[in-house]
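A single protein chain has been omitted from the complex, and every remaining protein chain is retained in its original position.
Chain IDs A and B follow the sequence of writing; residue 1 opens each chain.
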Amino acid sequence: MSRGERMHALVQRLYPLCRSITGDGVRDTLAIVGEHLDLTVHEVPTGTQVLDWTVPQEWNIRDAYIARGGERVVDFQELNLHVVGYSVPVDRVMPLEELRGHLHTLPDQPSLVPYRTSYYAPTWGFCLSQDTLLSMPDGDYEVRIDSTLADGSLTYAEHVVRGQVDDEVLISCHVCHPALANDNMAGVAVAVELARSLENPYYTYRFIFAPGTIGAITWLARNDVDKVKHGLVLACAGDRGSLTYKQSRRGNAEIDRVIAHVLRDRPHEIREFSPYGYDERQYCSPGFNLGVGSLTRTPYAGYPDYHTSGDNPDLVAPESLVDTLEACQEAVAILDRNRTYVNLSPYGEPQLGRRGLYSSLGGRSDAHEAQMAMLWVLNMSDGTNDLLAVADKAKLPFTAVAAAADALHAAGLLKD
Amino acid sequence: MSRGERMHALVQRLYPLCRSITGDGVRDTLAIVGEHLDLTVHEVPTGTQVLDWTVPQEWNIRDAYIARGGERVVDFQELNLHVVGYSVPVDRVMPLEELRGHLHTLPDQPSLVPYRTSYYAPTWGFCLSQDTLLSMPDGDYEVRIDSTLADGSLTYAEHVVRGQVDDEVLISCHVCHPALANDNMAGVAVAVELARSLENPYYTYRFIFAPGTIGAITWLARNDVDKVKHGLVLACAGDRGSLTYKQSRRGNAEIDRVIAHVLRDRPHEIREFSPYGYDERQYCSPGFNLGVGSLTRTPYAGYPDYHTSGDNPDLVAPESLVDTLEACQEAVAILDRNRTYVNLSPYGEPQLGRRGLYSSLGGRSDAHEAQMAMLWVLNMSDGTNDLLAVADKAKLPFTAVAAAADALHAAGLLKD
Partner (left out) sequence: MSRGERMHALVQRLYPLCRSITGDGVRDTLAIVGEHLDLTVHEVPTGTQVLDWTVPQEWNIRDAYIARGGERVVDFQELNLHVVGYSVPVDRVMPLEELRGHLHTLPDQPSLVPYRTSYYAPTWGFCLSQDTLLSMPDGDYEVRIDSTLADGSLTYAEHVVRGQVDDEVLISCHVCHPALANDNMAGVAVAVELARSLENPYYTYRFIFAPGTIGAITWLARNDVDKVKHGLVLACAGDRGSLTYKQSRRGNAEIDRVIAHVLRDRPHEIREFSPYGYDERQYCSPGFNLGVGSLTRTPYAGYPDYHTSGDNPDLVAPESLVDTLEACQEAVAILDRNRTYVNLSPYGEPQLGRRGLYSSLGGRSDAHEAQMAMLWVLNMSDGTNDLLAVADKAKLPFTAVAAAADALHAAGLLKD
């Protein structure tokens, strides 16, 4: 199975689980991820204070439906989006009139079921297509949600790939959305594959699989973020759109420059930070202000099927997953190799030919990429420019610039 | 009478007075303005040293004409532009040949009478249309200017609206132009209406009605400018062109950002500072370098009728006066409300839902303007960004951002 097929298969397997910000859906999801990666799973008890928030009660659901004459018209077993997330239990017969106040549809997309939650205000509700609603005659309906909302815990997991230094790169994915494929089982699948591909990296890479908002806040509350040097929030990683990068709040963090370099030769869009979207909202809150950007394909709320039953595994393409993965891998390669050097022979050019680093035949007006890369590294390495800045200024591939730095360092012409 | 009609009526009433940089024309103008606003009128004696300048002698004029056979060909009583401002007295008969050296016309605009002055070099002259000049046969003319140039004083006035703080906003209008309507009785009319509309402002607003150049210099020489935090020179405020803002010399003063925000959704032009134009030349001289910009409609010297008899009350439109006034009022509202806050819960987002500030229904991918404004205020309030910076970055109306700040401040999430 190719990488693309493997990632897509994982999306398909994870898709039907009924995740929320707590509960067994998250645990089941992490158990499957744990088949691929060594995970440390954390359970944080209901009531724990996390920054400005409190870990809520745990929600679990077994069944839910709206039925008429025993026949299910809206059935949780068929699609878990049908229940508003965190719905309190209900078991009643009520006329459609009364039921309407608990029903959510998308009149402009009449065949789609919306995704709705109510984590922090106790209520219940159903999501259904407008088409279904219109087909429901007046009269009484059996309405049942077999859920529990009780003290328990919030669950999240970490996978760490130890690097040569303790400084960390965070890769964070939200795992709280129920039957939505691109958002965000696609992000999870790419993160899993990325984690498996890392071998003896320079940085320590920490993968976080946590429910959105409260999960990221919980992680931030329980950890020392000083060692986090860079990070990416991965979401909507598999649709057929081109890559979109949303910059960190800093706008000029190293990760912002790295991703811009990676995307330079791909169709892409780069957006400035805004305080709406995924968990970059938390990582980039002004107190933390981490160098964490967000990589997606079509961005947050950017496609018609977003947060609807249309976001199913068909929306996710194996080749898109691979493209996202490769962009991440290129970013990792640059982050891990990026250094700032100082030219030890900064007065005039050093004689590269004597060291076997320069073509001996003169007069040719072109220069090989390797030679240009060496000249650029020497000229810019005054302690203020990292290799990525050299590559960007020189309009050369980072790999060529890094190879030049290796050669010059080996020749004793550069120091770290 | 609507605001527009009221302002236009004031322009029409002030228009025919023969103003100059000193003299009774200015006093009469200020007396009329004083019917609407409490004015403090200052008389600064001839010979007073003001910065690098000296207050000149006072000029007054009762009559002037060029006549032929007793019939007035050019008559000051008909249009006061006909006399070069500050003309010394003359009472002679002279042939057209000799008279020509004292006549000013606009050959390219043959029906218009130009506006000319000679404040600091004693001479005399008449302005007339090229058409009139061409109709004048050779021969002798009776030439009379019944003026006096004598020790007296320079007159200017101030109206102050006390605010909650002593820090001041200057609104400055030149009142030295004779029968020119847009330049600058329109500016005076807008300033009067603006002053009357201010109620318990945050800043103290100081309106200055003074002759151009020497008046601003006199004001600057006699006052402590340290309390002047922002300012606007108001001129050409009533023609039918769109608004033009000329930045302060600083280019990024708060007033520059405020006016840019106000003009954002209006047709407009923003120009960089240049040391030519109105009294921003003085307020923005390098020693003072105040945050004072200039708001006009069509800018200085930008319309064909500029500084000619064509600049009469017909050139001024009530709706243009209202538009300028409203821009000023919006600017005042922003200046007065603009603050820099610090988010007291900067680690992660604070839980807005718990405080009744956030919709409890999740999953919707849109967010109300009010919620976006709160998220932006929280994210950017790290002590370096004022609310205006938030509004500009977030592309939200300042009012929405200010309302968000109010709500967050009331919830204890922000401090000044």
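Here are some notes:
What we mean here is this: contacts are C-beta pairs under 8 Å (C-beta built on N, C-alpha and C of every residue); 3 or more make two chains touch, one makes a residue touch a chain.
Note that the coordinates shown come from a computational prediction; the quantities given were computed from them, not determined experimentally.
From the options A:V41, A:L375 or A:A403, the residue with contact to the unseen chain in the full assembly is A:L375. Considering the full assembly, A:S345 is the residue among A:T54, A:Q329 or A:S345 that touches the omitted chain. Only one of the listed residues, B:Q109, B:S197 or B:S285, touches the absent chain: B:S285. Only one of the listed residues, B:V143, B:A216, B:V233 or B:A327, touches the absent chain: B:A216. Within the entire complex, the positions of chain B that touch the omitted partner chain are 51-53, 85, 114-121, 123, 213, 216-217, 220-221, 249, 274-276, 281-282, 284-289, 300-301, 306-307. Not every partner is drawn; the one left out touches chain A at residues 343, 345-351, 353-354, 360-367, 372, 375-376, 378-382, 394.
The rule we apply is simple: only the chains that are shown with their structure count from here on.
With centres taken as mean Cα positions, chain B sits 54 Å from chain A.
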